[in-house]
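To start, I am sharing the structure in question, which I have written as structure tokens.
Just one protein chain is left out here, and the rest sit where they should.
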Amino acid sequence: MKENVVVIGGGVAGMEAARELLLLGYNPIVVEQQDHLGGHVAQWNRLFPDISSAGDLVRTLGDGITDANIFLETKVTFVNRLQNGYLVMLSNGVNIACRAILVATGFKLFDASRKEEYGYGVYDHVVTNADLESWFNGNDSDRFPAAPKSIGFVHCVGSRDLKAGNSQCSKVCCITAVKQAIEMKERFPDARVFCFYMDLRLFGKKYEDFYIRAQQEFGIQFIRGRVSEVGETLEGRLQVKAEDTLSGKPLKVQLDLLVLMAGMSCNPEVAELARMARLDMDSDGFLRSRDNLGGINESNRPGIFYAGACTGAKTVPETLAEARSAALAIHRYMQGR
Amino acid sequence: MIYEGKQKIWRDYQKEIPDDHWYYVRSCIRQNFFPASERKFTDITQQVLGKDVYETPYHTTCGGIAYHCDAIPQETVMTIVARQFALMTEAGYENYVPSCVTSFGNYVEILETWHEFPELETRIREQLWKACRREFKKPKYLAHTSDLIYHWRNEIAEKARVRLIDKETGEPVRMSEHIGCHYAKMFPSKGIGGAEYPYVLAGMIESWGGQVVDYPERRHCCGYGFRQYHMKANRGYCVSNTHKKFESMEPYGIQAILTNCPGCCYFMDRWQYVIAEQTGKTYGKDGFGIPVFTYEELAGLVLGYDPWDLGLQLHQVAVEPFLDRIGVEYDPKAKYLGLNREDILRPELPTNLKCF
Partner (left out) sequence: MDHLFEELEKDYRFKEGYHTCINCGTCTAVCPAAEFYRYDPRKIVTIVQTRDDAQIEALLKSDTIWYCGECMSCVTRCPRKNGPGMVIMALRDLSIRLGFFTESEKGRQMLPLTRTFARNILEYGYCVYPETFDWNDHKESGPVWKWHMDHLDKSLARQGANYQGEGPGVLRKIPQESLDELQAIFDVTGATRRIEQVEEFSRQKAEQMGLSMEEYAKTAFEYSSDKHFNE
């Protein structure tokens, strides 16, 4: 009899961990709220740094867990401590006794309408990074003008922002903006494309190469200044105000499309799980790992482990690596090592 | 523009406004430049709406303009404000309503600062006692007079004799609103509708039949800038900012502007005159400017007051085309008459800005 491991969350972290757990001889039970696996990545079109298909990644991960128990459109309703493990009750009536739980609840995309000054949900042609990926996936919307002559990307929307309650950097937005800027320039070669950034944090493999290409091959303009205010003109264009801090001059440009790089904020629903399972939350609202060096996968409770963006902003490769290491940590725990 | 998006934000910024028993304090700039608006605030609230709005002759300036011109220290303005609160307390009121947006911002900021630094409130209480032998309670509710007109906008609409509808076309008149910076930019939660898409004036325009028109520089400051205006040497700052706003709103065919801040209303009127005289450019139709109204003036027009009782003759931009548009009846010959139709001459007319 294979031992149960409840994996809460069927995004890429939960999927990859479930695959490893299967290989290690366990019975992973994946609990996913949505009607599909893959989480945010499933909504994405292409992923940096290889511009590979997000759909392919999700399909590959899915192929690895065909033998796992997967409950879609299901929530965890209660977590009870047992003598030697946990009883996890699900919204579909299933109760699972297990010695280990993997929390892979991910993040919530920052609600860009909360940065009211940018006019998401108010101005016709202000969209988010997620809207743009959806549009790349073929979901058309009149938010997207047919032939934009000028396009802007606003970095750090809801990230590094004490007023928005998120002091953290979301890590992925700078490179995503560069990726999406290039993709838009490929579609609309005549358009002028601007990226408004505070600091370009291009730390990962190939990221800097992307930046160089964006400048050299695509002529994308990088302006060091946080967008302060957006207005809408009579023609439905967007008037964007920022300071070009490198020249020390206020700047006003009119754009046909503005893309807000909504960041990763904590998943507020995780607070209820944390309460039930008595998990520590961090000051940023994410779950608190035992420590942030060697103990990222471990919680403050025995048998409860973490993977992916439930503990903070992560890239896809980081999330997948954490998922595998979490599976190993669970294995060690089960072996009593 | 997605109207529902704004509505969603408006719902997030509501504030509790008691329906009656307000302690009223006046505005320095408004008493000078819009005396009839303040007069009509008490007339409308007390007589038309039957509300208890109390004023004592002993209240003074809040010192806000001097403070923002850096001419008096922070503890001085705080102690003047503390004295105003003491007068309210002595009169038995707990709902405080200033007529000025600079004052409103001043009061909000002071209350927030005291909240954050209680030792400063203690010090100000001591200083007030030392200077005036007075004690005070802080207001339970603080609202700006425009908040109250907003709160009662539907009652006013029910009594309306004129609506903000173009008489010729039957279409709503196109109006923009301009909110004083100190209304909600410092503390967005203290303003109806927040700082980015305030609803306090938009709600009045909608309730009274007009259409609210947004334009890119709507949120930009009128350019008062306190010392930037009070010193003649700096006034280029003021006119350049008003100019920027009018250039931005020019393509929209805006027929009138509603304001809630004393300075904004005055400057957006007068700088149109200066721009017209210096450059020949006018922003209304046929050489006229765009009239800029206080909320009492607009409420008064809706309620059917005589425009000259509302003080509209003290605007430099002619209001008559707008009055004609919405069908306000008035006697053009009475515009500049004194009490009892006394002849007190009439102003010269500007060269470029068309006026009556």
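Per-chain numbering from 1; labels A and B assigned in written order.
Here is the rule we go by: a residue touches a chain if its C-beta (ideal position, glycine included) is under 8 Å from a C-beta of that chain, and two chains touch if they have at least 3 such contacts.
Just so you know, these numbers come straight off a predicted model, no measurement behind them.
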Visible chains that the absent chain touches, using the contact criterion stated earlier: A, B
Touch criterion as defined above, residue of A:L24, A:L72, A:M89 or A:L251 at the omitted chain: A:L251
Candidates B:R83, B:K190 or B:K354 - the one touching the absent chain: B:R83
Selected residue (touches chain absent from view) among B:R11, B:K285 or B:R346: B:R346
Which residue of B:I2, B:I17 or B:I72 touches the chain not shown here: B:I72
Touching residues on chain A - with respect to the absent chain: 117, 156, 160-164, 198, 224-229, 241-245, 248, 250-251
For chain B, residues in touch with the removed chain: 26, 28-29, 31-32, 35-36, 38-40, 43, 55-61, 63-66, 68-76, 78-80, 83, 105, 113, 116-117, 120, 127-128, 130-132, 181-182, 185-186, 188, 195-196, 219-221, 223-228, 230-237, 239-241, 244, 270-271, 273-274, 308-309, 311, 313-316, 336-339, 342, 344-350, 355
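Criterion: only the chains that are shown with their structure count from here on.
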Computed distance of Cα centres, chain B from chain A, in Å: 45
Complex contacts: residues of chain A adjacent to chain B: 113, 116-117, 119-124, 229, 231-234, 239
Chain A contact footprint on chain B (complex, rising order): 1-2, 5-6, 8-9, 194-197, 214-219, 248, 251-252
